[in-house]
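Every protein chain of the complex appears in place save one, which is left out.
Chain IDs A, B and C follow the sequence of writing; residue 1 opens each chain.
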Amino acid sequence: MHFIGDLFILFGAVFIFLGAVGLIRMPDVYNRIQVGTKGVTLGAIGILFGLFLIHPLWWSKLLVILGFTLLTSPVSSSAISRAFYRSGIKVWHKKEDDIKDSEGEVKVSDNKEKDS
Amino acid sequence: MIWVVAVVVFIMLAAALAVLFLPNMIAAVVASAVVSLSLTVIFAIVKAPDVAMTEAAIGAGLSSLILAIGLKRLGYWKTDSIDKVKAGERHD
Amino acid sequence: MTFIEIIAMLLIGMSALIGLYRLIFGPTNPDRIVATDALNLIASVVLVLLALFFDSVLYLDVALVYAVLSFVGMIALARVIESKADDSSKEQEES
Partner (left out) sequence: MKNSSSPYVVTFVICLLLWLLLTASFAADELISGVIISLVVSIISAPKMKILNGLRLHLGFFLGLLSYLWYFFMALIKANFDLAKRVVSKDMKLHPDVVEIKTTMQSDLGKLFLANSITLTPGTLTVDVVGDSLLVHWIDVPKNSDINTSTQLIVAKFEKYLKGFLK
């Protein structure tokens, strides 16, 4: 049982690491928020579940931490992104797209872009 | 365990230097939050969970809150660079 | 502290260093705020793992308090950034 818990902890750590790598590689603030929030949240869930498998008697506090993480992490990232959006930070677009303006409405280009 | 302490101390020192050298006020507040974060982890590593809990409450919650309210009162809340905000001049 | 846990701690430490890189050399200031938001969650995960290493349930309380209060701090910061034109116009009317 200890070994399975260790495997879950390793799973969570790998996803935290992937989230951090995405924090480096993504080109835009909003993409970075997405990758960071998702990766780190699933990593935290994996680590908490692995700790539950190792020490089953701690389930109540682990459940409280899990609930708070699931409730607060998307709320805080969404609040931050809303603050950025309202203070006028533009969304990044790829060079060959001709999507110029995005004031809350869908404008998707029709042209055939070069797919690499 | 000594390597964990080394990494956390490195993060703390780098964030503390960043507080000094960052040009924007909001970035400095954020970096000071990282300083108190690593201080919490260090207190937990040296087996003082009560001190770590106090540091978490003061450093992560109260000091960020008070510094943020102070930034709002002073008018330094803009996420752009500080050279737009000259001293004594509010911007619209 | 088994071998797998040491590897997991190493991965988390590396991701914390990557977050530190974003915090210091981030090209714009919103990147720094995002990096701090990720670092807060990573720190509470590290506190949970310390509870495993020391075999004591007390450290979970520290992780819980840290998770809750870092959320409060980030929300306060977001509200301050968001308070834009209406606040400055109000203050100008007052002065």
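Points to keep in mind about this one:
The criterion applied here is as follows: a contact is a pair of C-beta atoms (placed from the backbone, for glycine too) under 8 Å apart; a residue touches a chain by one contact, two chains touch by 3 or more.
Note that this is a predicted model, so its numbers are computed, not measured.
Every shown chain touched by the omitted chain in the complete complex is listed here: A. For subunit A, the list of residues touching the undisplayed chain reads 15, 18-19, 21-22, 25-28, 30-31, 33-35, 37-39, 41-42, 45, 60-61, 63-64, 70-71, 74-75, 77-78, 81-82, 85-86, 91-94, 97, 99, 102, 104-110, 116.
In this section, only the chains that are shown with their structure count from here on.
Chain C has the C-alpha centroid lying closest to the overall centroid of all protein C-alpha atoms shown. A straight line joining the Cα centres of subunit B and subunit C is 10 Å long. One inter-chain figure worth recording: subunit A and subunit B are separated by 23 Å, centre to centre, where each centre is the mean of the chain's CA atoms.
Contacts with at least two other chains are made by residues 79 of subunit B. Annotation for subunit A: residues touching 2 or more other chains are 84, 87, 89. For subunit B in complex with subunit C, the touching residues are 1, 3-4, 7, 10-11, 14-15, 18, 22, 24, 26-27, 29-31, 33-34, 37-38, 40-41, 44-45, 47, 49, 52-53, 56-57, 60-62, 64-65, 68-69, 71-72, 75, 77, 79-80, 90-92.
Within the complex formed with subunit C, the subunit A residues making contact are 2, 6-7, 9-10, 12-14, 16-17, 19-21, 23-24, 29, 32-33, 36-37, 40-41, 43-44, 47-48, 51, 54-55, 58, 61-62, 64-65, 68-69, 72-73, 75-77, 79-80, 82-84, 86-87, 89.
Of all residues in subunit C, those touching subunit B in their complex are 9, 13, 16-17, 20, 23-24, 28-30, 32-33, 36, 39-40, 43, 46-47, 50, 53-54, 56, 58-59, 61-62, 65-66, 68-70, 72-74, 76-77, 79-81, 83, 85, 87-89, 91-92.
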